[in-house]
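All protein chains but one are shown in place.
Order as written gives the chain letters A and B; numbering starts at 1 within each chain.
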Amino acid sequence: MRAILLVAGAVFRESVRDRVPYSMVLFAVLLMAASYLISQMTAGQDLKIIKDLGLASIAVFGLLIAVFIGIGLVSKEVERKSVYALLSKPISRPQFILGKFLGLVLTLVVNIGAMTAAFYAVLLYMNIVNPNLQIAAPAPSLDPRLLIAIGLILAELMVVTAVALFFSTFSSPLLATVLTLGLWVAGHFNADLRNFESVIDNPAAAWIALVAYYALPNLAPFDVKAEVVHGVPVTLRHVGLTLTYAVLYTGVLLTAAIAVFRRRDFK
Amino acid sequence: MAAIETENLTKDYLVGFWRRKPYRALDSLTLTVESGEVFGFLGPNGAGKSTTLKLLMQLIYPSSGSARILGKPVGDVEVRRRIGFLAENPYYYDYLTAEEVLTYFARLFGLPAADVARRVSSILDDVGIGAERRMKLRSFSKGMLQRVGLAQALINDPEIVFLDEPMSGLDPLGRRHVRDVILRLRARGATVFFSSHILSDAETLCSRVGIMAQGRMVASGRVSEMVAFDLKGWELTVSKVSDGLRDALEPRVQAIHSLTHGRYTIQIGADHKPEELMTELAARGASVESLNPLRDTLEDYFVKQIAAANPRETARL
Partner (left out) sequence: MTAGRIAPSNGLLYLAMAALLVLAVVAQAVRDRGWQPYEPPSDVMWIQSGPLADRLALSFDNLTADLYWMRVVVYYGGQRRSAVAARNYDQLFPLLDLVTSLDPQFRIAYRFGSIFLAEPPPGGPGRVDQAIQLLEKGLERDPKRWEYALDIGFVYYWWVGDYAKAAEWFRRAGDIPGAAEWLAPLAAVTLAEGGNRESSRRLWTELRDRGDLDWIKRTASHRLQQLDAMDAIDELNHSTQRFAARHGRPPADWRELAAAERWRGIPLDPSAEPFVLDPQTGRVGLSPKSGLWPLPDGSSVRARP
């Protein structure tokens, strides 16, 4: 357990000294500030646009952090051979993988936290400058329900991190990036697979679509941004089951990563 | 209980993209290293030395055969508390400082928190890293990285130390330093297993050596047993030799090299008696500064063994 925490700490420390997360957070904050300016130009849609853009920034930049750091987690160490020194210490290969994962999740929590703080700062500013805006809106400016959306984004990113980690245990950084992003896209179209049923009618294709729907990560239910912005309630049941799914699916991916990493030859 | 034991350790790779052919990197290595020995693992590139070290560290898995360290199968996590490993051309984390890297590793060993700082500090002193210890590894030269490498291999005061080409790429000062570390380890009673090209050091440091070629161990044993005691000849260093004397000597000796004006080294075969030459030199007014016997070096032995294993290979050397 101690070994896992030590590796996690090392990952976090590396991310703190890495330029990538800072750039991402900076871009997100800039975008949120810009959204305030943009909102001045669209009559009556101000609050919606700020919220939409803010949530989208958090989702996109969070994704970039998860993918780009996640890919490097293992492949960089193996490429540069620092893994030789590490694995000759009293740490098992599974502990190594779990430590890397935990470290990146911690990094994400901190970075997303920073972006969320900036987000609420912009909303607060909006609220102070123009408090009448939220009267006509379906949800208040400083809506705590935004946190639900952000929480689910974080859970989604946890799954993406596990995907990135899994691919990085055996493929090159470039291939792993492509595969992870591809799986993320597929994960968002996954829910649409169910809608194909009523238009396409080939039984074999329908069966394949069903298997794909369950086997591939289903990421669309993590996206409650539209509901939250329009003030539509998100049930506890939905959040709870989706989080459960996230934890279980992440478990599958981490187990797979450990299985691959355990048997690997480091030439 | 032997420190290190292997039994028919074999590693095959599949080489090529389409028609994959098996390539035997290590062929049935059976080897025992006792506690307290300094074992030199020698051989040209591609002989299987790194492969063996990686198998012992369980960085790769064997195709067949087995290996044990301190009586436990290789890969036992607890045993790793008692060993140290230095890889060839090591890289650590260039965004960390030397202190931070060693602290990280020290904590992995489970050293109590209070001791960690002290141990890190003293090991850095031991390997000769001073104020640079607070600089990021990014800015370290190869020699300094090697020292950090040694430090991380020794920080847990290991019973066995594994070193893969510890002196490669170092300047003479660096190499001397590594030698000293190994000697200190030997004095302390630790077991040292190191691979190297640099045979002259192996000669002086090792109690036993093993010579690898093309994946097989072609020879092993005590250094003294392997190097013939047969005398090859003598080498004299003389001064105050006049030109006339030198011209007279030249046809009678194996070789004569000029050092500075009047100073020469003279080589004679084993069949000559050096005393006769020395008397003659003294009679002619020259002065003998030193007399050294010339024997087969480990390098000569090495080349002979490799040639026997692969005649074509040595023809190219």
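Simple rule for what comes next: a residue touches a chain if its C-beta (ideal position, glycine included) is under 8 Å from a C-beta of that chain, and two chains touch if they have at least 3 such contacts.
Note that the structure is a prediction, hence the values are computed from the model and not measured.
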item	value
Subunit B residues that touch the omitted chain in the full complex	12-14, 20, 22, 61-64, 66
In subunit A, positions touching the absent partner	191-192, 194-202, 214-215, 218, 220-221, 224, 226-227, 230, 232, 235, 237-238, 241-242, 244-245, 248-249, 251-252, 255-256, 258-259, 262-263, 265
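Everything that follows uses one rule, which is that only the chains that are shown with their structure count from here on.
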item	value
Residues of subunit B touching subunit A in the complex	54, 57-61, 77-78, 80-81, 83-85, 87, 89-93, 95-96, 104-105, 107-110, 149, 152, 162
Subunit B-facing residues of subunit A, complex	2-3, 6, 10, 13-14, 17-18, 80-82, 84-92, 263, 265-267
